[in-house]
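I have a structure here, written as structure tokens, and I will follow up with some questions on it.
Only one protein chain is missing from this complex, and each of the others stays in its spot.
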Amino acid sequence: MEFKPKRPQKEIKYEELRIYTDEELHNYSEEELKDFKIKHSIPMLEELEKGPWPSFVTDAKREALRRKKLPKDRLMLDQDVVDDLLGQLELSFEDGETHWKHGGIVGVFGYGGGVIGRYSDVPEKYPSVAHFHTIRVNQPASKFYKTDFLRALCDLWEFRGSGLFNMHGSTGDIILLGTTTEQLEPIFYDLTHELDQDLGGSGSNLRTPSCCIGKARCEFACIDTQNLCYELTTHYQDELHRPAFPYKFKIKIDGCPNGCVASIARSDMSLIGTWRDEIRIDQEAVQAYIRGEIQPNGGAHSGRDWGPFDIQKEVIDLCPTGCMAMEDGKLVINNEECNRCMHCINVMPRALRPGVDTGVSVLFGAKAPILEGAQLSVLTIPFMKAEPPYDNIKELLEKVWDWWIEEGKNRERLGELIQRKGLPKFLEVLGVPAAPQMVKMPRTNPYIFWKEEDVPGGWKRDIKEYRQRHKR
Amino acid sequence: MEFKPKRPQKEIKYEELRIYTDEELHNYSEEELKDFKIKHSIPMLEELEKGPWPSFVTDAKREALRRKKLPKDRLMLDQDVVDDLLGQLELSFEDGETHWKHGGIVGVFGYGGGVIGRYSDVPEKYPSVAHFHTIRVNQPASKFYKTDFLRALCDLWEFRGSGLFNMHGSTGDIILLGTTTEQLEPIFYDLTHELDQDLGGSGSNLRTPSCCIGKARCEFACIDTQNLCYELTTHYQDELHRPAFPYKFKIKIDGCPNGCVASIARSDMSLIGTWRDEIRIDQEAVQAYIRGEIQPNGGAHSGRDWGPFDIQKEVIDLCPTGCMAMEDGKLVINNEECNRCMHCINVMPRALRPGVDTGVSVLFGAKAPILEGAQLSVLTIPFMKAEPPYDNIKELLEKVWDWWIEEGKNRERLGELIQRKGLPKFLEVLGVPAAPQMVKMPRTNPYIFWKEEDVPGGWKRDIKEYRQRHKR
Amino acid sequence: MALSQERLGKYNPEKPTENRITDIGPRHFWDFFPPVIQKNYGKWLYHDILEPGIMVHVSETGDKVFTVRCGGARFMTAENIREICDIADKYCDGYVRFTTRNNIEFMVTSYEKLQALKQDLLSRKYITGSYKYPIGGTGAGVTNIVHTQGYIHCHTPATDASSMVKALMDELMDYFTGMTLPAHVRISVACCLNMCGAVHCSDIALLGIHRKPPIVDDNIDSVCEIPLAIAACPVGALSPGKTEDGRKTIKVKEERCMFCGNCYTMCPALPIADKLGDGVAVLAGGKISNRISEPKFSKVIVPWLPNNFPRFPEVVATVKKIIEVYASEARKYERIGDWAERIGWEKFFEKCDLPFTEHLIDDYRLAYDTYRTSTQFKYTRAAWEVSKAAGGIDE
Partner (left out) sequence: MALSQERLGKYNPEKPTENRITDIGPRHFWDFFPPVIQKNYGKWLYHDILEPGIMVHVSETGDKVFTVRCGGARFMTAENIREICDIADKYCDGYVRFTTRNNIEFMVTSYEKLQALKQDLLSRKYITGSYKYPIGGTGAGVTNIVHTQGYIHCHTPATDASSMVKALMDELMDYFTGMTLPAHVRISVACCLNMCGAVHCSDIALLGIHRKPPIVDDNIDSVCEIPLAIAACPVGALSPGKTEDGRKTIKVKEERCMFCGNCYTMCPALPIADKLGDGVAVLAGGKISNRISEPKFSKVIVPWLPNNFPRFPEVVATVKKIIEVYASEARKYERIGDWAERIGWEKFFEKCDLPFTEHLIDDYRLAYDTYRTSTQFKYTRAAWEVSKAAGGIDE
């Protein structure tokens, strides 16, 4: 099994790409770091240097020191950007209000997304962060890296930006925090030419798709999450980079119903791996679990004495459909009644495995609360094979986009449009019949919006004819 | 234990009140009945004379025959009203549409409710039901009767009306189906003077309260449902008879959470008997159930072989809170976790009984779907003692009415007003704090409507002062 | 003192307030309680259902009362009530009770009287052979149907109620006179969306619905307050208009109409009933009791069946099918709604062999909360149909 990129990938060798010398990379001693003070007083932030959890403040301070010790021409941004960022953050704590202004329209030529303008509203105090834009870099699927790539990115970003990152942003991108407008194009040039790497999405477009670790290192994955993610991302580069949508659109891909990338809560299109045949059972391993030879749930509960494993209590009784039983010493699953919640498989991964006829369930419409309230994605296509080139998934997605672009209001997420127009309308657009799987329960109100073609004789009626039967 | 009316009740003796002689009451033979045809052809209705269930058509026909055989001066309405009613019903089947028009404003002097005007829209075909109004007669609490009363009512209604009833209407009243405007006052006069009996409610007023059988013949009843029903009905006669509300208002009283009068679904104010101490247990009887000496659930399932009674499966495992267990051969209930669903008590009434510190849970706002969709009542007061003269319940009810009359739109039910204004506003009106018992779960959206007094410094802020901290 | 027998009785239209009695309320309940009920009020210990329709309640005083429950049509003549009174006088010392679900209850205090009463009741039949007073309606069966007026006496119905109930109960008789179901099944019928009968929380509910938008009468300006009629529409489908001759009228945006009929309730110049449009929706799975599960709404499971008068064969067959599948599949004590939730509504539709259509998906105001927002579902034929249509699987 091997997956190939759509086009040859540039091999990244840090030694060939590097900006900084080893000396420059190790330009301060631990003593210097201990004595180091940034140029602003930040007592509240320094309070956050205590405690066992990694301190972002202490981390930032070493970046501040490093920058100070680099020659000015080895940095395209001011040496003090980290100082000023921390200083402004301290001021925000004092004021109880942020000091960042709305972004203006900045970006790289031909793209509508990937860069978010950011400006300080106290530039006189913190001049080096007066203009301090964010760049979103499209992460590789499921966020494995080679260090060559990361080191090169660090050099690039330290040289042309703040040297500060989010690893990673909420949608999945690598976030480069803070540079000037001037540096955007040079960064983009080197990113694409040297790192063979594009920007992510922002604004009213497709946001960077993301996926779970999938079959790379998970026994539960039902689909090739990375490949599907890569295919959709590269296939829809135009949608990712040039805003043409009513609002943002997120795609996330989970390999199984455990949902580790939270696609059901955080994406407009949620692709969740599943299967349609039977759970595979190794009865020997079931017995091993029962005998206590294997820790349940991969040892996830081993920090506490929960007593010996009890398959009845811990698996069979917790099955949401009650479709499991021990019969004649064997574990029996009525797969017709199974709703694939993953609990039994999670508890006994060495005895139970998902089926082999796999695909995705497709759900649509999750979003955060702004404006109509948060939504989870709605189960729309119960089962869909997910094989390269994924044409069926693309066709479905494009039908959704066509409708949303046509009907969606400005800043209306897909989920809100589905709510406004009704799920039945959405199904009509997709050209699929209604199924009870799409709802928790049928409607309780009788307010059915019948259409004229549903009713014999249509809707045209004659009041005179009616009045012949019924006196006023 | 005895309950007294608020004022002396007139004793009803049919012999003293009757209109019809015994001969008049038995004025047709079975032979005549068999040969009898009403004046209209009603083949579809006659189809409904077949089958084992009591046929309202066959019943109506005997009334039609009886009327025909009475002298005309022994009936204030036309002899043919039953014929015409059935004829019009048959025509409705043919046309697939009703032939009743909207009611006009008819009623008895000084009352706004209790009578519903009704007119045929095909009066030339069915002249005797051209005007055919409904009268609602307030049923006695839980619908026990003496035959003297019923016989007198039959005579009165046959003489001055159609002789057709609903026993009873959906709200609880005795429904007298069909009379003319002229006869309304004479009927009301005799009802009040001779039968010592008032009308029920209709229109935008308090509708006739109703209650379950309660302690009269039910071991589960926690409160005196009839007495509370009678007290509220008589105390609020003005509200019952003179519309002053935005829309109808229903009160129903259930003696326990089994809810046999459906108060939680069918009343704006639902009073449901409950208790706050412990379920009484007779461990001997528990054993008798376990040994199979007593039928579970009072024999409700005895039409089928469900196997021997299994207390674990049928009671303990079905407890919604899981608060029951067998310990050392005894049934143990953790009453703190009990939510009083009644299941265990229903299954083993001889072993388990509700507690003795009883009262009502008060819920508000149930309604049918028009307009905003159906609602069930919302739990508002978890527990309230319910002792005569029920001042606490009346005070609560009057607070609700005051608010609803002030704020409710035309034809807005209380439940819709609560939805429109929000449950927190309703609680403020009632002067009670919020409690988690009122909701299934806390809100999931963060859209809290804070009030100015909630926030230190209030809401007034100065943009200039803000701009001193934050540059544009 | 007697009931009056003149045309206007003792009422004097010249002096309407003379001797007027008002606001006296209903008869007091206590006087209508049989002596055994009065004596044992609040003292009942338990009850047993001796056989379908026959209960014994036992008091801590040792007293017993035997109750015979009979199904009745809600629509009832004076003749019928007098016959009930005859029975009550003969066996029950002149007392009788009606229940919320239109049953008649006769109470006696001895087993001997009970047997005589029972025989008498079952011997009474109409000339056409139907029972006058069928005994049943207790325990795990189908009890009497609560319902509304329908065409008999209502101006807004979309179907008839009494005929449908008769047709249903004829077919469900064995469930009324037996206790063979997993739990009791409460059926109700409402003839329009006003739901006087509150069918919104029944195990099975039949609901008359319209499917054609209202038509506008020529004389609407003289019949109705036009602004009030417009305001009556919950979905804004009505707007002011002008007739050709310049009078005020109402325009109907037909594609917005949800056929609730509220406009017609408010304004008779907007008739909505129509022979071909009207029919019956079937709902299921509601309950009112707090027992085990919380009270819950019925769900629409068949959006429309025809008004096939007088016996509604499609409606009756659907109800019977649901009850039969429920009887064979549900667990003891499990109500229809609890059963459907346990197996999943997708399995309910499959097992009951009911088609699922887009009309069953909520698209009204709280619709979002009914959408399935999980991957927890079971595969059924309906799921595969969607997958096929979406290109998810091959034919």
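As written, the chains take the letters A, B and C, and residue 1 is the first residue of each chain.
Basically, a residue touches a chain if its C-beta (ideal position, glycine included) is under 8 Å from a C-beta of that chain, and two chains touch if they have at least 3 such contacts.
Since this is a predicted model, take the numbers as computed values, not measurements.
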{"item": "Identified contact with the non-displayed chain, of B:M1, B:A244 or B:V439", "value": "B:V439"}
{"item": "Contact partner of the left-out chain, one of B:C229, B:I264 or B:L371", "value": "B:I264"}
{"item": "Where the unshown chain meets chain B, residue by residue", "value": "257, 264, 272, 274, 276, 320-322, 336-341, 359, 361-363, 375-385, 391-392, 395-396, 419, 422-425, 427-428, 430-452, 454-457, 459, 461-463, 466-467, 470, 472"}
{"item": "Residues of chain C in contact with the chain not shown", "value": "290, 294-295, 365-366, 368-369, 373-376"}
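The rule is simple: only the chains that are shown with their structure count from here on.
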{"item": "Pair of chains whose C-beta contact count is the highest in the structure", "value": "B-C"}
{"item": "Residues of chain C touching at least two other chains", "value": "193, 200, 260, 268, 274, 276, 297, 364"}
{"item": "Contacts with two or more other chains, residues of chain B listed in rising order", "value": "95, 97, 99, 101, 369, 373-374"}
